[in-house]
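With one protein chain held back, the other chains of the complex are shown just where they sit.
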Amino acid sequence: MMLKLLVDNQEIETREGKTLLQACLDNQIYIPNLCYLENVERPSASCRMCFVEIEGIKQPVPSCTVQVRDEMVVKTDTPGVRQLQRTALRLLLSVHDVDCKNCHANKNCELQNIAKFLKVGLKPKRLERYLKETQIDETHPFLNHYPNRCVLCGKCVHICRGKHGQSVLTFAKRGFDTVISTYSVTDVSSLACSDCGSCVKACPVGALALKESS
Amino acid sequence: MNQELTEEEKDTLKHVAIKLETFEKHRGNLIPILQMVQNNLSYLPSEALKIVAQHLGILESEVYGVATFYNQFRFHPPGKYPIKVCLGTACHVRAGDIILENFERKLEIPEGQTTPDRKFSIERVACVGCCALAPVAIIDETVHGHMAPSKVEGLILRIKLQEEMEERENKQHEPGQS
Partner (left out) sequence: MSPDNHKNIDLKFNTIRKEAEKRRAAFRDAPVPKIHIGMATCGIASGALETKKAFEEALVENNIEARIHTVGCFGHCYAEPVVIIDHPDSGFPPIFYHEVTPGKAKMLVKLFLGDGDPRFEHIYGATEENELIPSVTDFSRFNQEKRIVMEKCGRIDPEDIYDYIAAGGYSTLVRALKLDPEEVIKEVEHSGLRGRGGAGFPTGRKWKLAKSVIEQDKIVICNADEGDPGAYMDRTILESNPHQVLEGMAICAYAVGAQQAMVYVRSEYPLAVKLVTNAIQQAEKLGILGKGILDSTFDLKIDVFQGSGAFVCGEETALIRSIEGYRGMPRHRPPYPVQKGLWDKPTVINNVKTLASVPPILNHGATWYRGIGTQNSPGTAIFSIVGNVVHAGLVEIPMGVSLRTLIFDICGGIPNNKKFKAVQIGGPSGGCLNEDFLDTPIDFDSLTKAGAMMGSGGMVVMDEDTCMVEVARYFLDFTQKESCGKCTFCRIGTYHLLKILRRLTKGEGLEGDLELLETLSQDIQTGSLCGLGKTAPNPVLTSLKYFRNEYEAHAKEKRCPALMCRALTAFYFDLELCARGCDACATCCPVDAVFTTSNRKKGVDQELCVKCGECLVACPPEYDAVRKVSPPHLVPYIEKPPEKNKKDHK
């Protein structure tokens, strides 16, 4: 069934069962997002970027968690929404090694895009910067991981699990120390990594790269 | 995590592998299994993570990811005398952090680590439930209430002396000696 929504005073049509975020993106209404994957039963909702305001709901909500309803009235650019998005972005940048010219994702990076969209400088002034000690995790035979670029969206973990049944990549540790890890993956023969590369493609920033030799 | 297992630990690991068979190969058993392993080995060496992963048919990285999420699991062997300093609210209000600092200073290790001789380890714990005795430290299984910085040295000294005495006694009992 087709539904009609009013987003930023613009009427859009979409199919039932879609998330609000997807419906907007389908209709060329951009909402910043990092962890969203289409067709996932339960959204991760972890990046806290895709906030919108919906008529009848007091506080901004992440649009990836909302199923479209007919005649929904949505605003994607209220001061409340922008405030949250900018803070989320600044927080992510405060633990990000902003060294774009030496990053392979330069000019193809979601953080850069979002920063441009939200008009936030890549080097926020008010927050101190805290980087992890490990610059490159080279333990995986085919992949390099850059913890200080990673936004922990979890797309790589999800994609890998979807493709291979189990994920070589996993979240490890907890809280501020959370990292993407490939703990003790040494048995090269059992890995499909050498000619997969899905995780690298899924990464919205430059946190994963295939090793040059492979 | 790269420490070599002692002979004793290798034996225990074999015993753990046998016990593992009593657990159904069900993902929901992961945490109970890790608890069983740690109860036996007192920490989770990488060799143990491996056999757990094999048993459940999941990747080691997955086991590692889960184990590192929870406070309960340790990846380094604790000391023979594990010291736990309570930093629950009541102990904090009564300066439990100063007690922790004193242990760290005296043993020359930060919390979460074990002394090189594997005798002592320091851990901070949330409320142990003796708030009326705050601040509290637990050494081995004994609760020491109303701790004071000046008591720290005495406690460690007492254990060290006790150890020395035991060693001396053991030596005396060894045949062929004395």
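What to note about this one:
Read from first to last, the chains carry the letters A and B; within each, the first residue is number 1.
Following the convention adopted for this analysis, a residue touches a chain if its C-beta (ideal position, glycine included) is under 8 Å from a C-beta of that chain, and two chains touch if they have at least 3 such contacts.
Computed from a prediction, not measured in an experiment: that's the story for all the values here.
Of the candidate positions B:30, B:85, B:107 or B:155, contact with the unshown chain belongs to B:30.
Checked against the full complex, the candidates B:17, B:109, B:125 or B:159 give a single residue touching the omitted chain, namely B:125. In the full complex, subunit B touches the hidden chain at residues 27-32, 34-35, 65-66, 69-73, 87-90, 92-93, 95, 98, 101-102, 105, 125-134, 136, 143, 145, 148-150, 152-153. Residue-level contact of subunit A with the missing chain is found at 42-49, 51, 59-60, 62, 65, 80, 83-84, 87-88, 91-92, 94-95, 126-128, 130, 151-152, 171, 173-178.
Here, only the chains that are shown with their structure count from here on.
Between subunit A and subunit B the centroid-to-centroid distance comes to 38 Å (mean Cα coordinates, whole Å).
Interface of subunit B with subunit A (complex): residues 46, 49-50, 58-62, 64-65, 68-70.
If you check the complex, the residues on subunit A that touch subunit B are 166-174, 181-185.
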